[in-house]
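Note that one protein chain is taken out, while the other chains of the complex remain in position.
Just so it is clear, A, B and C label the chains in written order, and each chain counts residues from 1 on its own.
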């Protein structure tokens, strides 16, 4: 079977596994106070152009999101996200468990826009009894989004400017950040994100690591004593160097960016194959996830050779099929998928 | 000025104030273990036809909602409510503070329907990785709704049946319950609610009391040790008899029902006056709140004589104006309001 | 029966009930934005000598404690209290529900001392991995304490100085504050407390009101948007003027201080009667609660005429019996109690 179901179905990039295994030997200091984490922090500061940034390493994405959002908000404040955003739909209420409402906004392509922020901020500011409503105070946006879209730099700039004008903060969930930065016409850089966001993550789990998300606060005063927040939230890994070793390997010479850019190129081959097969796309994605609208017959045909995710039964009976590449996807696998797609039953 | 802004702008029904004042004298046992609470509990069981019900008295509505919902749900479970529902919009995230997501559904008239429950339940049941999503487990509906609608008995029956069929519970927020039961063509009774809901409140604050909401669990096993939940949540009044005295006075001879039914009749006079004035209604409300769509000019004219609430600036510049009666609204006040409305600038 | 069981067994001071009843009439603005609350806030600022203080009115003590502590602490920070302190023992984990550890310290007389603060602060500061332990950041002290002790001004000054030197805050729980300020040799004033504490409450429930605790932040920047914290926590009373009316009546001409001082004098008569009867005191209390060590025989004898609280079965079989006066305790009641105590079986 061909695995195009997700970007976290492989253990990790061989170089990362090697780096991890090579930490065997002398003893390490625990909880992230080790040299490998120090190196990885320096790497993150270098690639983000944020020399003073506070950098932490969490194990998983839901954990990182909950810890960051919990650290940035007071009790009665809420985070604004696309209704299709990861924290809205796929984290089992992890944010609410921390006491905060996720204020959901219907957003095309799951991309929260400056206009959404402006409207909600103005609504709150006009509220006659503001103590009765959750105060929106943090904009959450996945980059790229849950539908594979990569915002333009101008969009992120306006989002950041609008949020800050209203006294909000901006949090960029970068669980798939590499796949966004690797998009063909991407005009956003990591230093841009460090300049525009108050907090962001650089996802490792889906981008070559076995596990791990780097949490970055460009201004280290943003979340004082975040390590205590992490420990209290069960998110401080005892053997922290396991995270440091992975991020150092991914970032020291550009592996992170190469491996994800390669995956994006593979995904664009998939996209072309879908288009050639006449299959409509659910979303315009220049990144590593492709979302196709398929008939049940097509999905069944595909399923004989390919492992994929599907969801959203549409009114006309069609499904949304996700075909997802990763740093591990090979040319041969894509070629085989192309063949399968070329033979798909017609769309009608 | 005429006060039609809300139904909680007066201290309390004279008989209730009198009953409260008359508790002065000998010492009482604290925290609701007193005789007046015992009497009031018996009253609640009698009027709801639920002889075994567990009955508790909370001070306020947000408190009661948060305590009940917190007691009924496990951590990862959520409550489903209309997007205009009170817990969705007007409680500053009190439910999320308790760790639970409010799953919001767009509902005409803020009335959650059986179909909404069915769709969400089926979506969850079909979820390939159910541990990734909040499990909907409780349906919340305000009776009457935030837009003044009173559900039909058949609607509540279907809502209850559907919820239970999917293993959910049903919670009826009765902050304005009296005003709903007093609607002209209401076919719902308190025993119906006790039969259909797993938990419900009988609102006192807006219905004649100075403060207080009776919390009713028809089956006493529904929320074991709820008193501890109340205390931990800061919702157990030291001088509990103040609540008992009020509810006993309201319920012992039907004052609760008479006073609210009277308010509903006043509200229907207001409604007719709005219709005569050619002012469109935002919602079809047979209860004590009337929602009118007014031009700014009309609202300004009204504001010279009447205190009211307004919200929702519509695209055409009109506002939603709420005119609200209560047990305290007099014939004379409504007559004066009728005169004002008769002189409103035309709607155009 | 004579009621000496607690100081919250009577509805309220007649003048307070009268003030409450007299709010009937015209409509009031809700949620504490009314004129009576404004007057009561001015009263509080006047009697505390804190002209800029933020003043809020909560319904109950557990609620007030949980809201204040939640507003002052970040997630991973804890509050330090006597092991016998109210938040440690009698609030069903209300503080923990808000996510904060109550760091309990064994304290004679339940009086947290500067030395306790110093020791815990230095322990934390010396912690090799501070992210692994709860950071103590707030000192909680009941004034008077749970055992009736009234700290000396010098003690409070040193407590405040020590707390602030270590970057902590100080919260004074004044549920029985009037009874402490009314102690014969008390050298503490309300302006002292406002000068030394970052937050404190002035208890109404036990000191003449039907219910209500004034929450005072001498520096209004201490807890920004505390009204939202209150609403989210279910602690914002819809008819806020009910609280304003009571506190205004208690504070406008000194009723609060007179009524509680009178209760303290009654309690000291009880204390003398206990001493005359040869009953040892569990604690040296110059305030309205007296704690006597009685044999079971004595307690049984007492119980035939007097309602009281008892707890702590000691190793020798004796009980701690609490005899508590309030603003409502009459000379005649104390005289009758004196007679009963004079006839107690001997202590042996």
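Keep in mind that, in the parts below, a residue touches a chain if its C-beta (ideal position, glycine included) is under 8 Å from a C-beta of that chain, and two chains touch if they have at least 3 such contacts.
Keep in mind it's a predicted model, so treat the numbers as computed, not measured.
Trainee: Given the contact rule set out at the top, which of the displayed chains would the hidden chain touch in the full complex?
Mentor: The undisplayed chain, in the complete complex, is in contact with A, B, C.
Trainee: Going by the contact rule already stated, which one of A:94, A:169, A:202 or A:250 would touch the omitted chain in the full complex?
Mentor: A:94
Trainee: With the full complex in mind, choose from B:165, B:225 or B:276 the residue touching the hidden chain.
Mentor: In the complete complex, the chain left out is touched by residue B:225.
Trainee: For the chain not shown, which residue from B:70, B:109 or B:212 touches it across the whole complex?
Mentor: B:70
Trainee: For the full complex, which residue in C:90, C:165, C:276 or C:314 touches the chain that was left out?
Mentor: The missing chain is touched by C:90.
Trainee: Contacts of chain C with the missing chain: which residues?
Mentor: 75-76, 78, 89-93, 96-97, 99-102, 104, 128, 131-134, 309, 311
Trainee: Residues on chain B that touch the omitted chain in the whole complex?
Mentor: So the residues of chain B touching the unseen chain are 31, 70-71, 74-76, 99, 129-132, 135, 225, 227-232, 236.
Trainee: Of the residues in chain A, which ones touch the absent chain?
Mentor: 3, 5-6, 8-12, 14, 17, 20-21, 23-30, 59-64, 66-67, 91-94, 97, 205-206, 210-211, 228, 231-239, 241-242, 307
Quick note on the criterion: only the chains that are shown with their structure count from here on.
Trainee: Which chain's mean C-alpha position is nearest the mean C-alpha position of the whole protein set?
Mentor: So the chain nearest the centre of the shown protein is B.
Trainee: Counting in whole Å, what is the centre-to-centre distance of chain A and chain C, each centre being its mean C-alpha position?
Mentor: 50
Trainee: Quick check: how many Å separate the C-alpha centres of chain B and chain C?
Mentor: 34
Trainee: Considering chain C alone, which of its residues make contact with at least two other chains?
Mentor: As it turns out, chain C has residues touching two or more other chains at 228, 231-232, 236.
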